[in-house]
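One chain of protein is taken out of this complex; the other chains stay put.
And then subunit A:
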Amino acid sequence: MGIYLPIAEISVNVFVLLAMGAAVGFLSGMFGVGGGFLITPLLIFYNIPPAIAVATGANQVIASSFSGALSHFKRGTLDFKLGGVLLAGGIVGSTAGIFVFALLRRLGQLDLFISLLYVALLGTVGGLMLVESVNALRATRSGAAPVLKKSGQHNWIHRLPFKMRFRASKLFVSVIPVLGLGAAIGFLSSIMGVGGGFIMVPALIYLLKVPTNVVIGTSLFQIIFTSAYTTLVHATTNQTVDVILAFLLMAGGVAGAQYGAKAGQRLRGEQLRALLALLVLSVAIRLAIDLFVTPPNLYSLSAAGLN
């Protein structure tokens, strides 16, 4: 069944979009990521103009992360204070990102920049997570008790000033890295149409040493607001949010997310991380291949005089 998208100005198949949303929603519920890093490339692959894919992806992420955050809120695995500080940084980062987005679009390098960012970030994050989680898995298999995080274990981040106590996360840490992390993720959110969960989750776990069970809920909580802000700014400055497209993705996404969250509870932490790492890595490889393989069309058209 075809439907005409009023902003993207093309006809698409309703069921393809619903299925796309459901599949990504399942993964997002399972891993506690918004799914934007999958939705945006998928939309571009489905011939949606990149600028619209990014803005609409951000809109879709709100629904899945809101749904997911509600589940975590019920279970009490959500640190509002930590989420709030991350968010403060996030707003600053997204604002900067929107300007860079408009500039790159004018220069015709937006698509390349988006792909490069995806490959670099997904590749690094996925690679690091895979190494770590495989080591953890191996340790469990060989019978050794999993190394528990000792509260006395500190790294350079814990020596920074302006410390703040985050009770729900059992954390006492400087606000500087928290704000910085928030800002970096806000920036990526507006340029890549992602919530940033795939960076947020490992960064909270490995850099800030937040307990894994709190990480996902808190990350989702922060993502709701960062992507809501990104959606608003894209809608106002670029008019690139397509609500019909976003709604179809969301409808599939929220359904998938609930099943995904259930499936995720049956897996152990390191298994979950290993799977997420594999997923992230495969998206990175797919995008990297596109960068190097000769494109079917060397030429592309775009409207001149776009902001």
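The working rule: a residue touches a chain if its C-beta (ideal position, glycine included) is under 8 Å from a C-beta of that chain, and two chains touch if they have at least 3 such contacts; residues count from 1.
The rule we apply is simple: contacts and distances are computed from a predicted model.
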Omitted chain (choose from "Phosphate transport system permease protein", "Purine-binding protein", "TIGR02186 family protein" or "Cbb3-type cytochrome c oxidase subunit I") - UniProt protein name: "TIGR02186 family protein"
Sole contact to the chain not displayed, among A:Thr40, A:Ser65 or A:Ser133: A:Ser65
Residue of A:Val24, A:Leu122 or A:Val241 touching the missing chain in the full complex: A:Val241
Footprint left on subunit A by the chain that the document does not show: 1-4, 6-7, 9-11, 59-60, 62-67, 70-71, 74-75, 108-109, 111-112, 116, 224, 228, 231-237, 239, 241, 243-244, 246-247, 250-251, 253-255, 257-259, 261-262, 265, 291-292, 294-295, 297-305
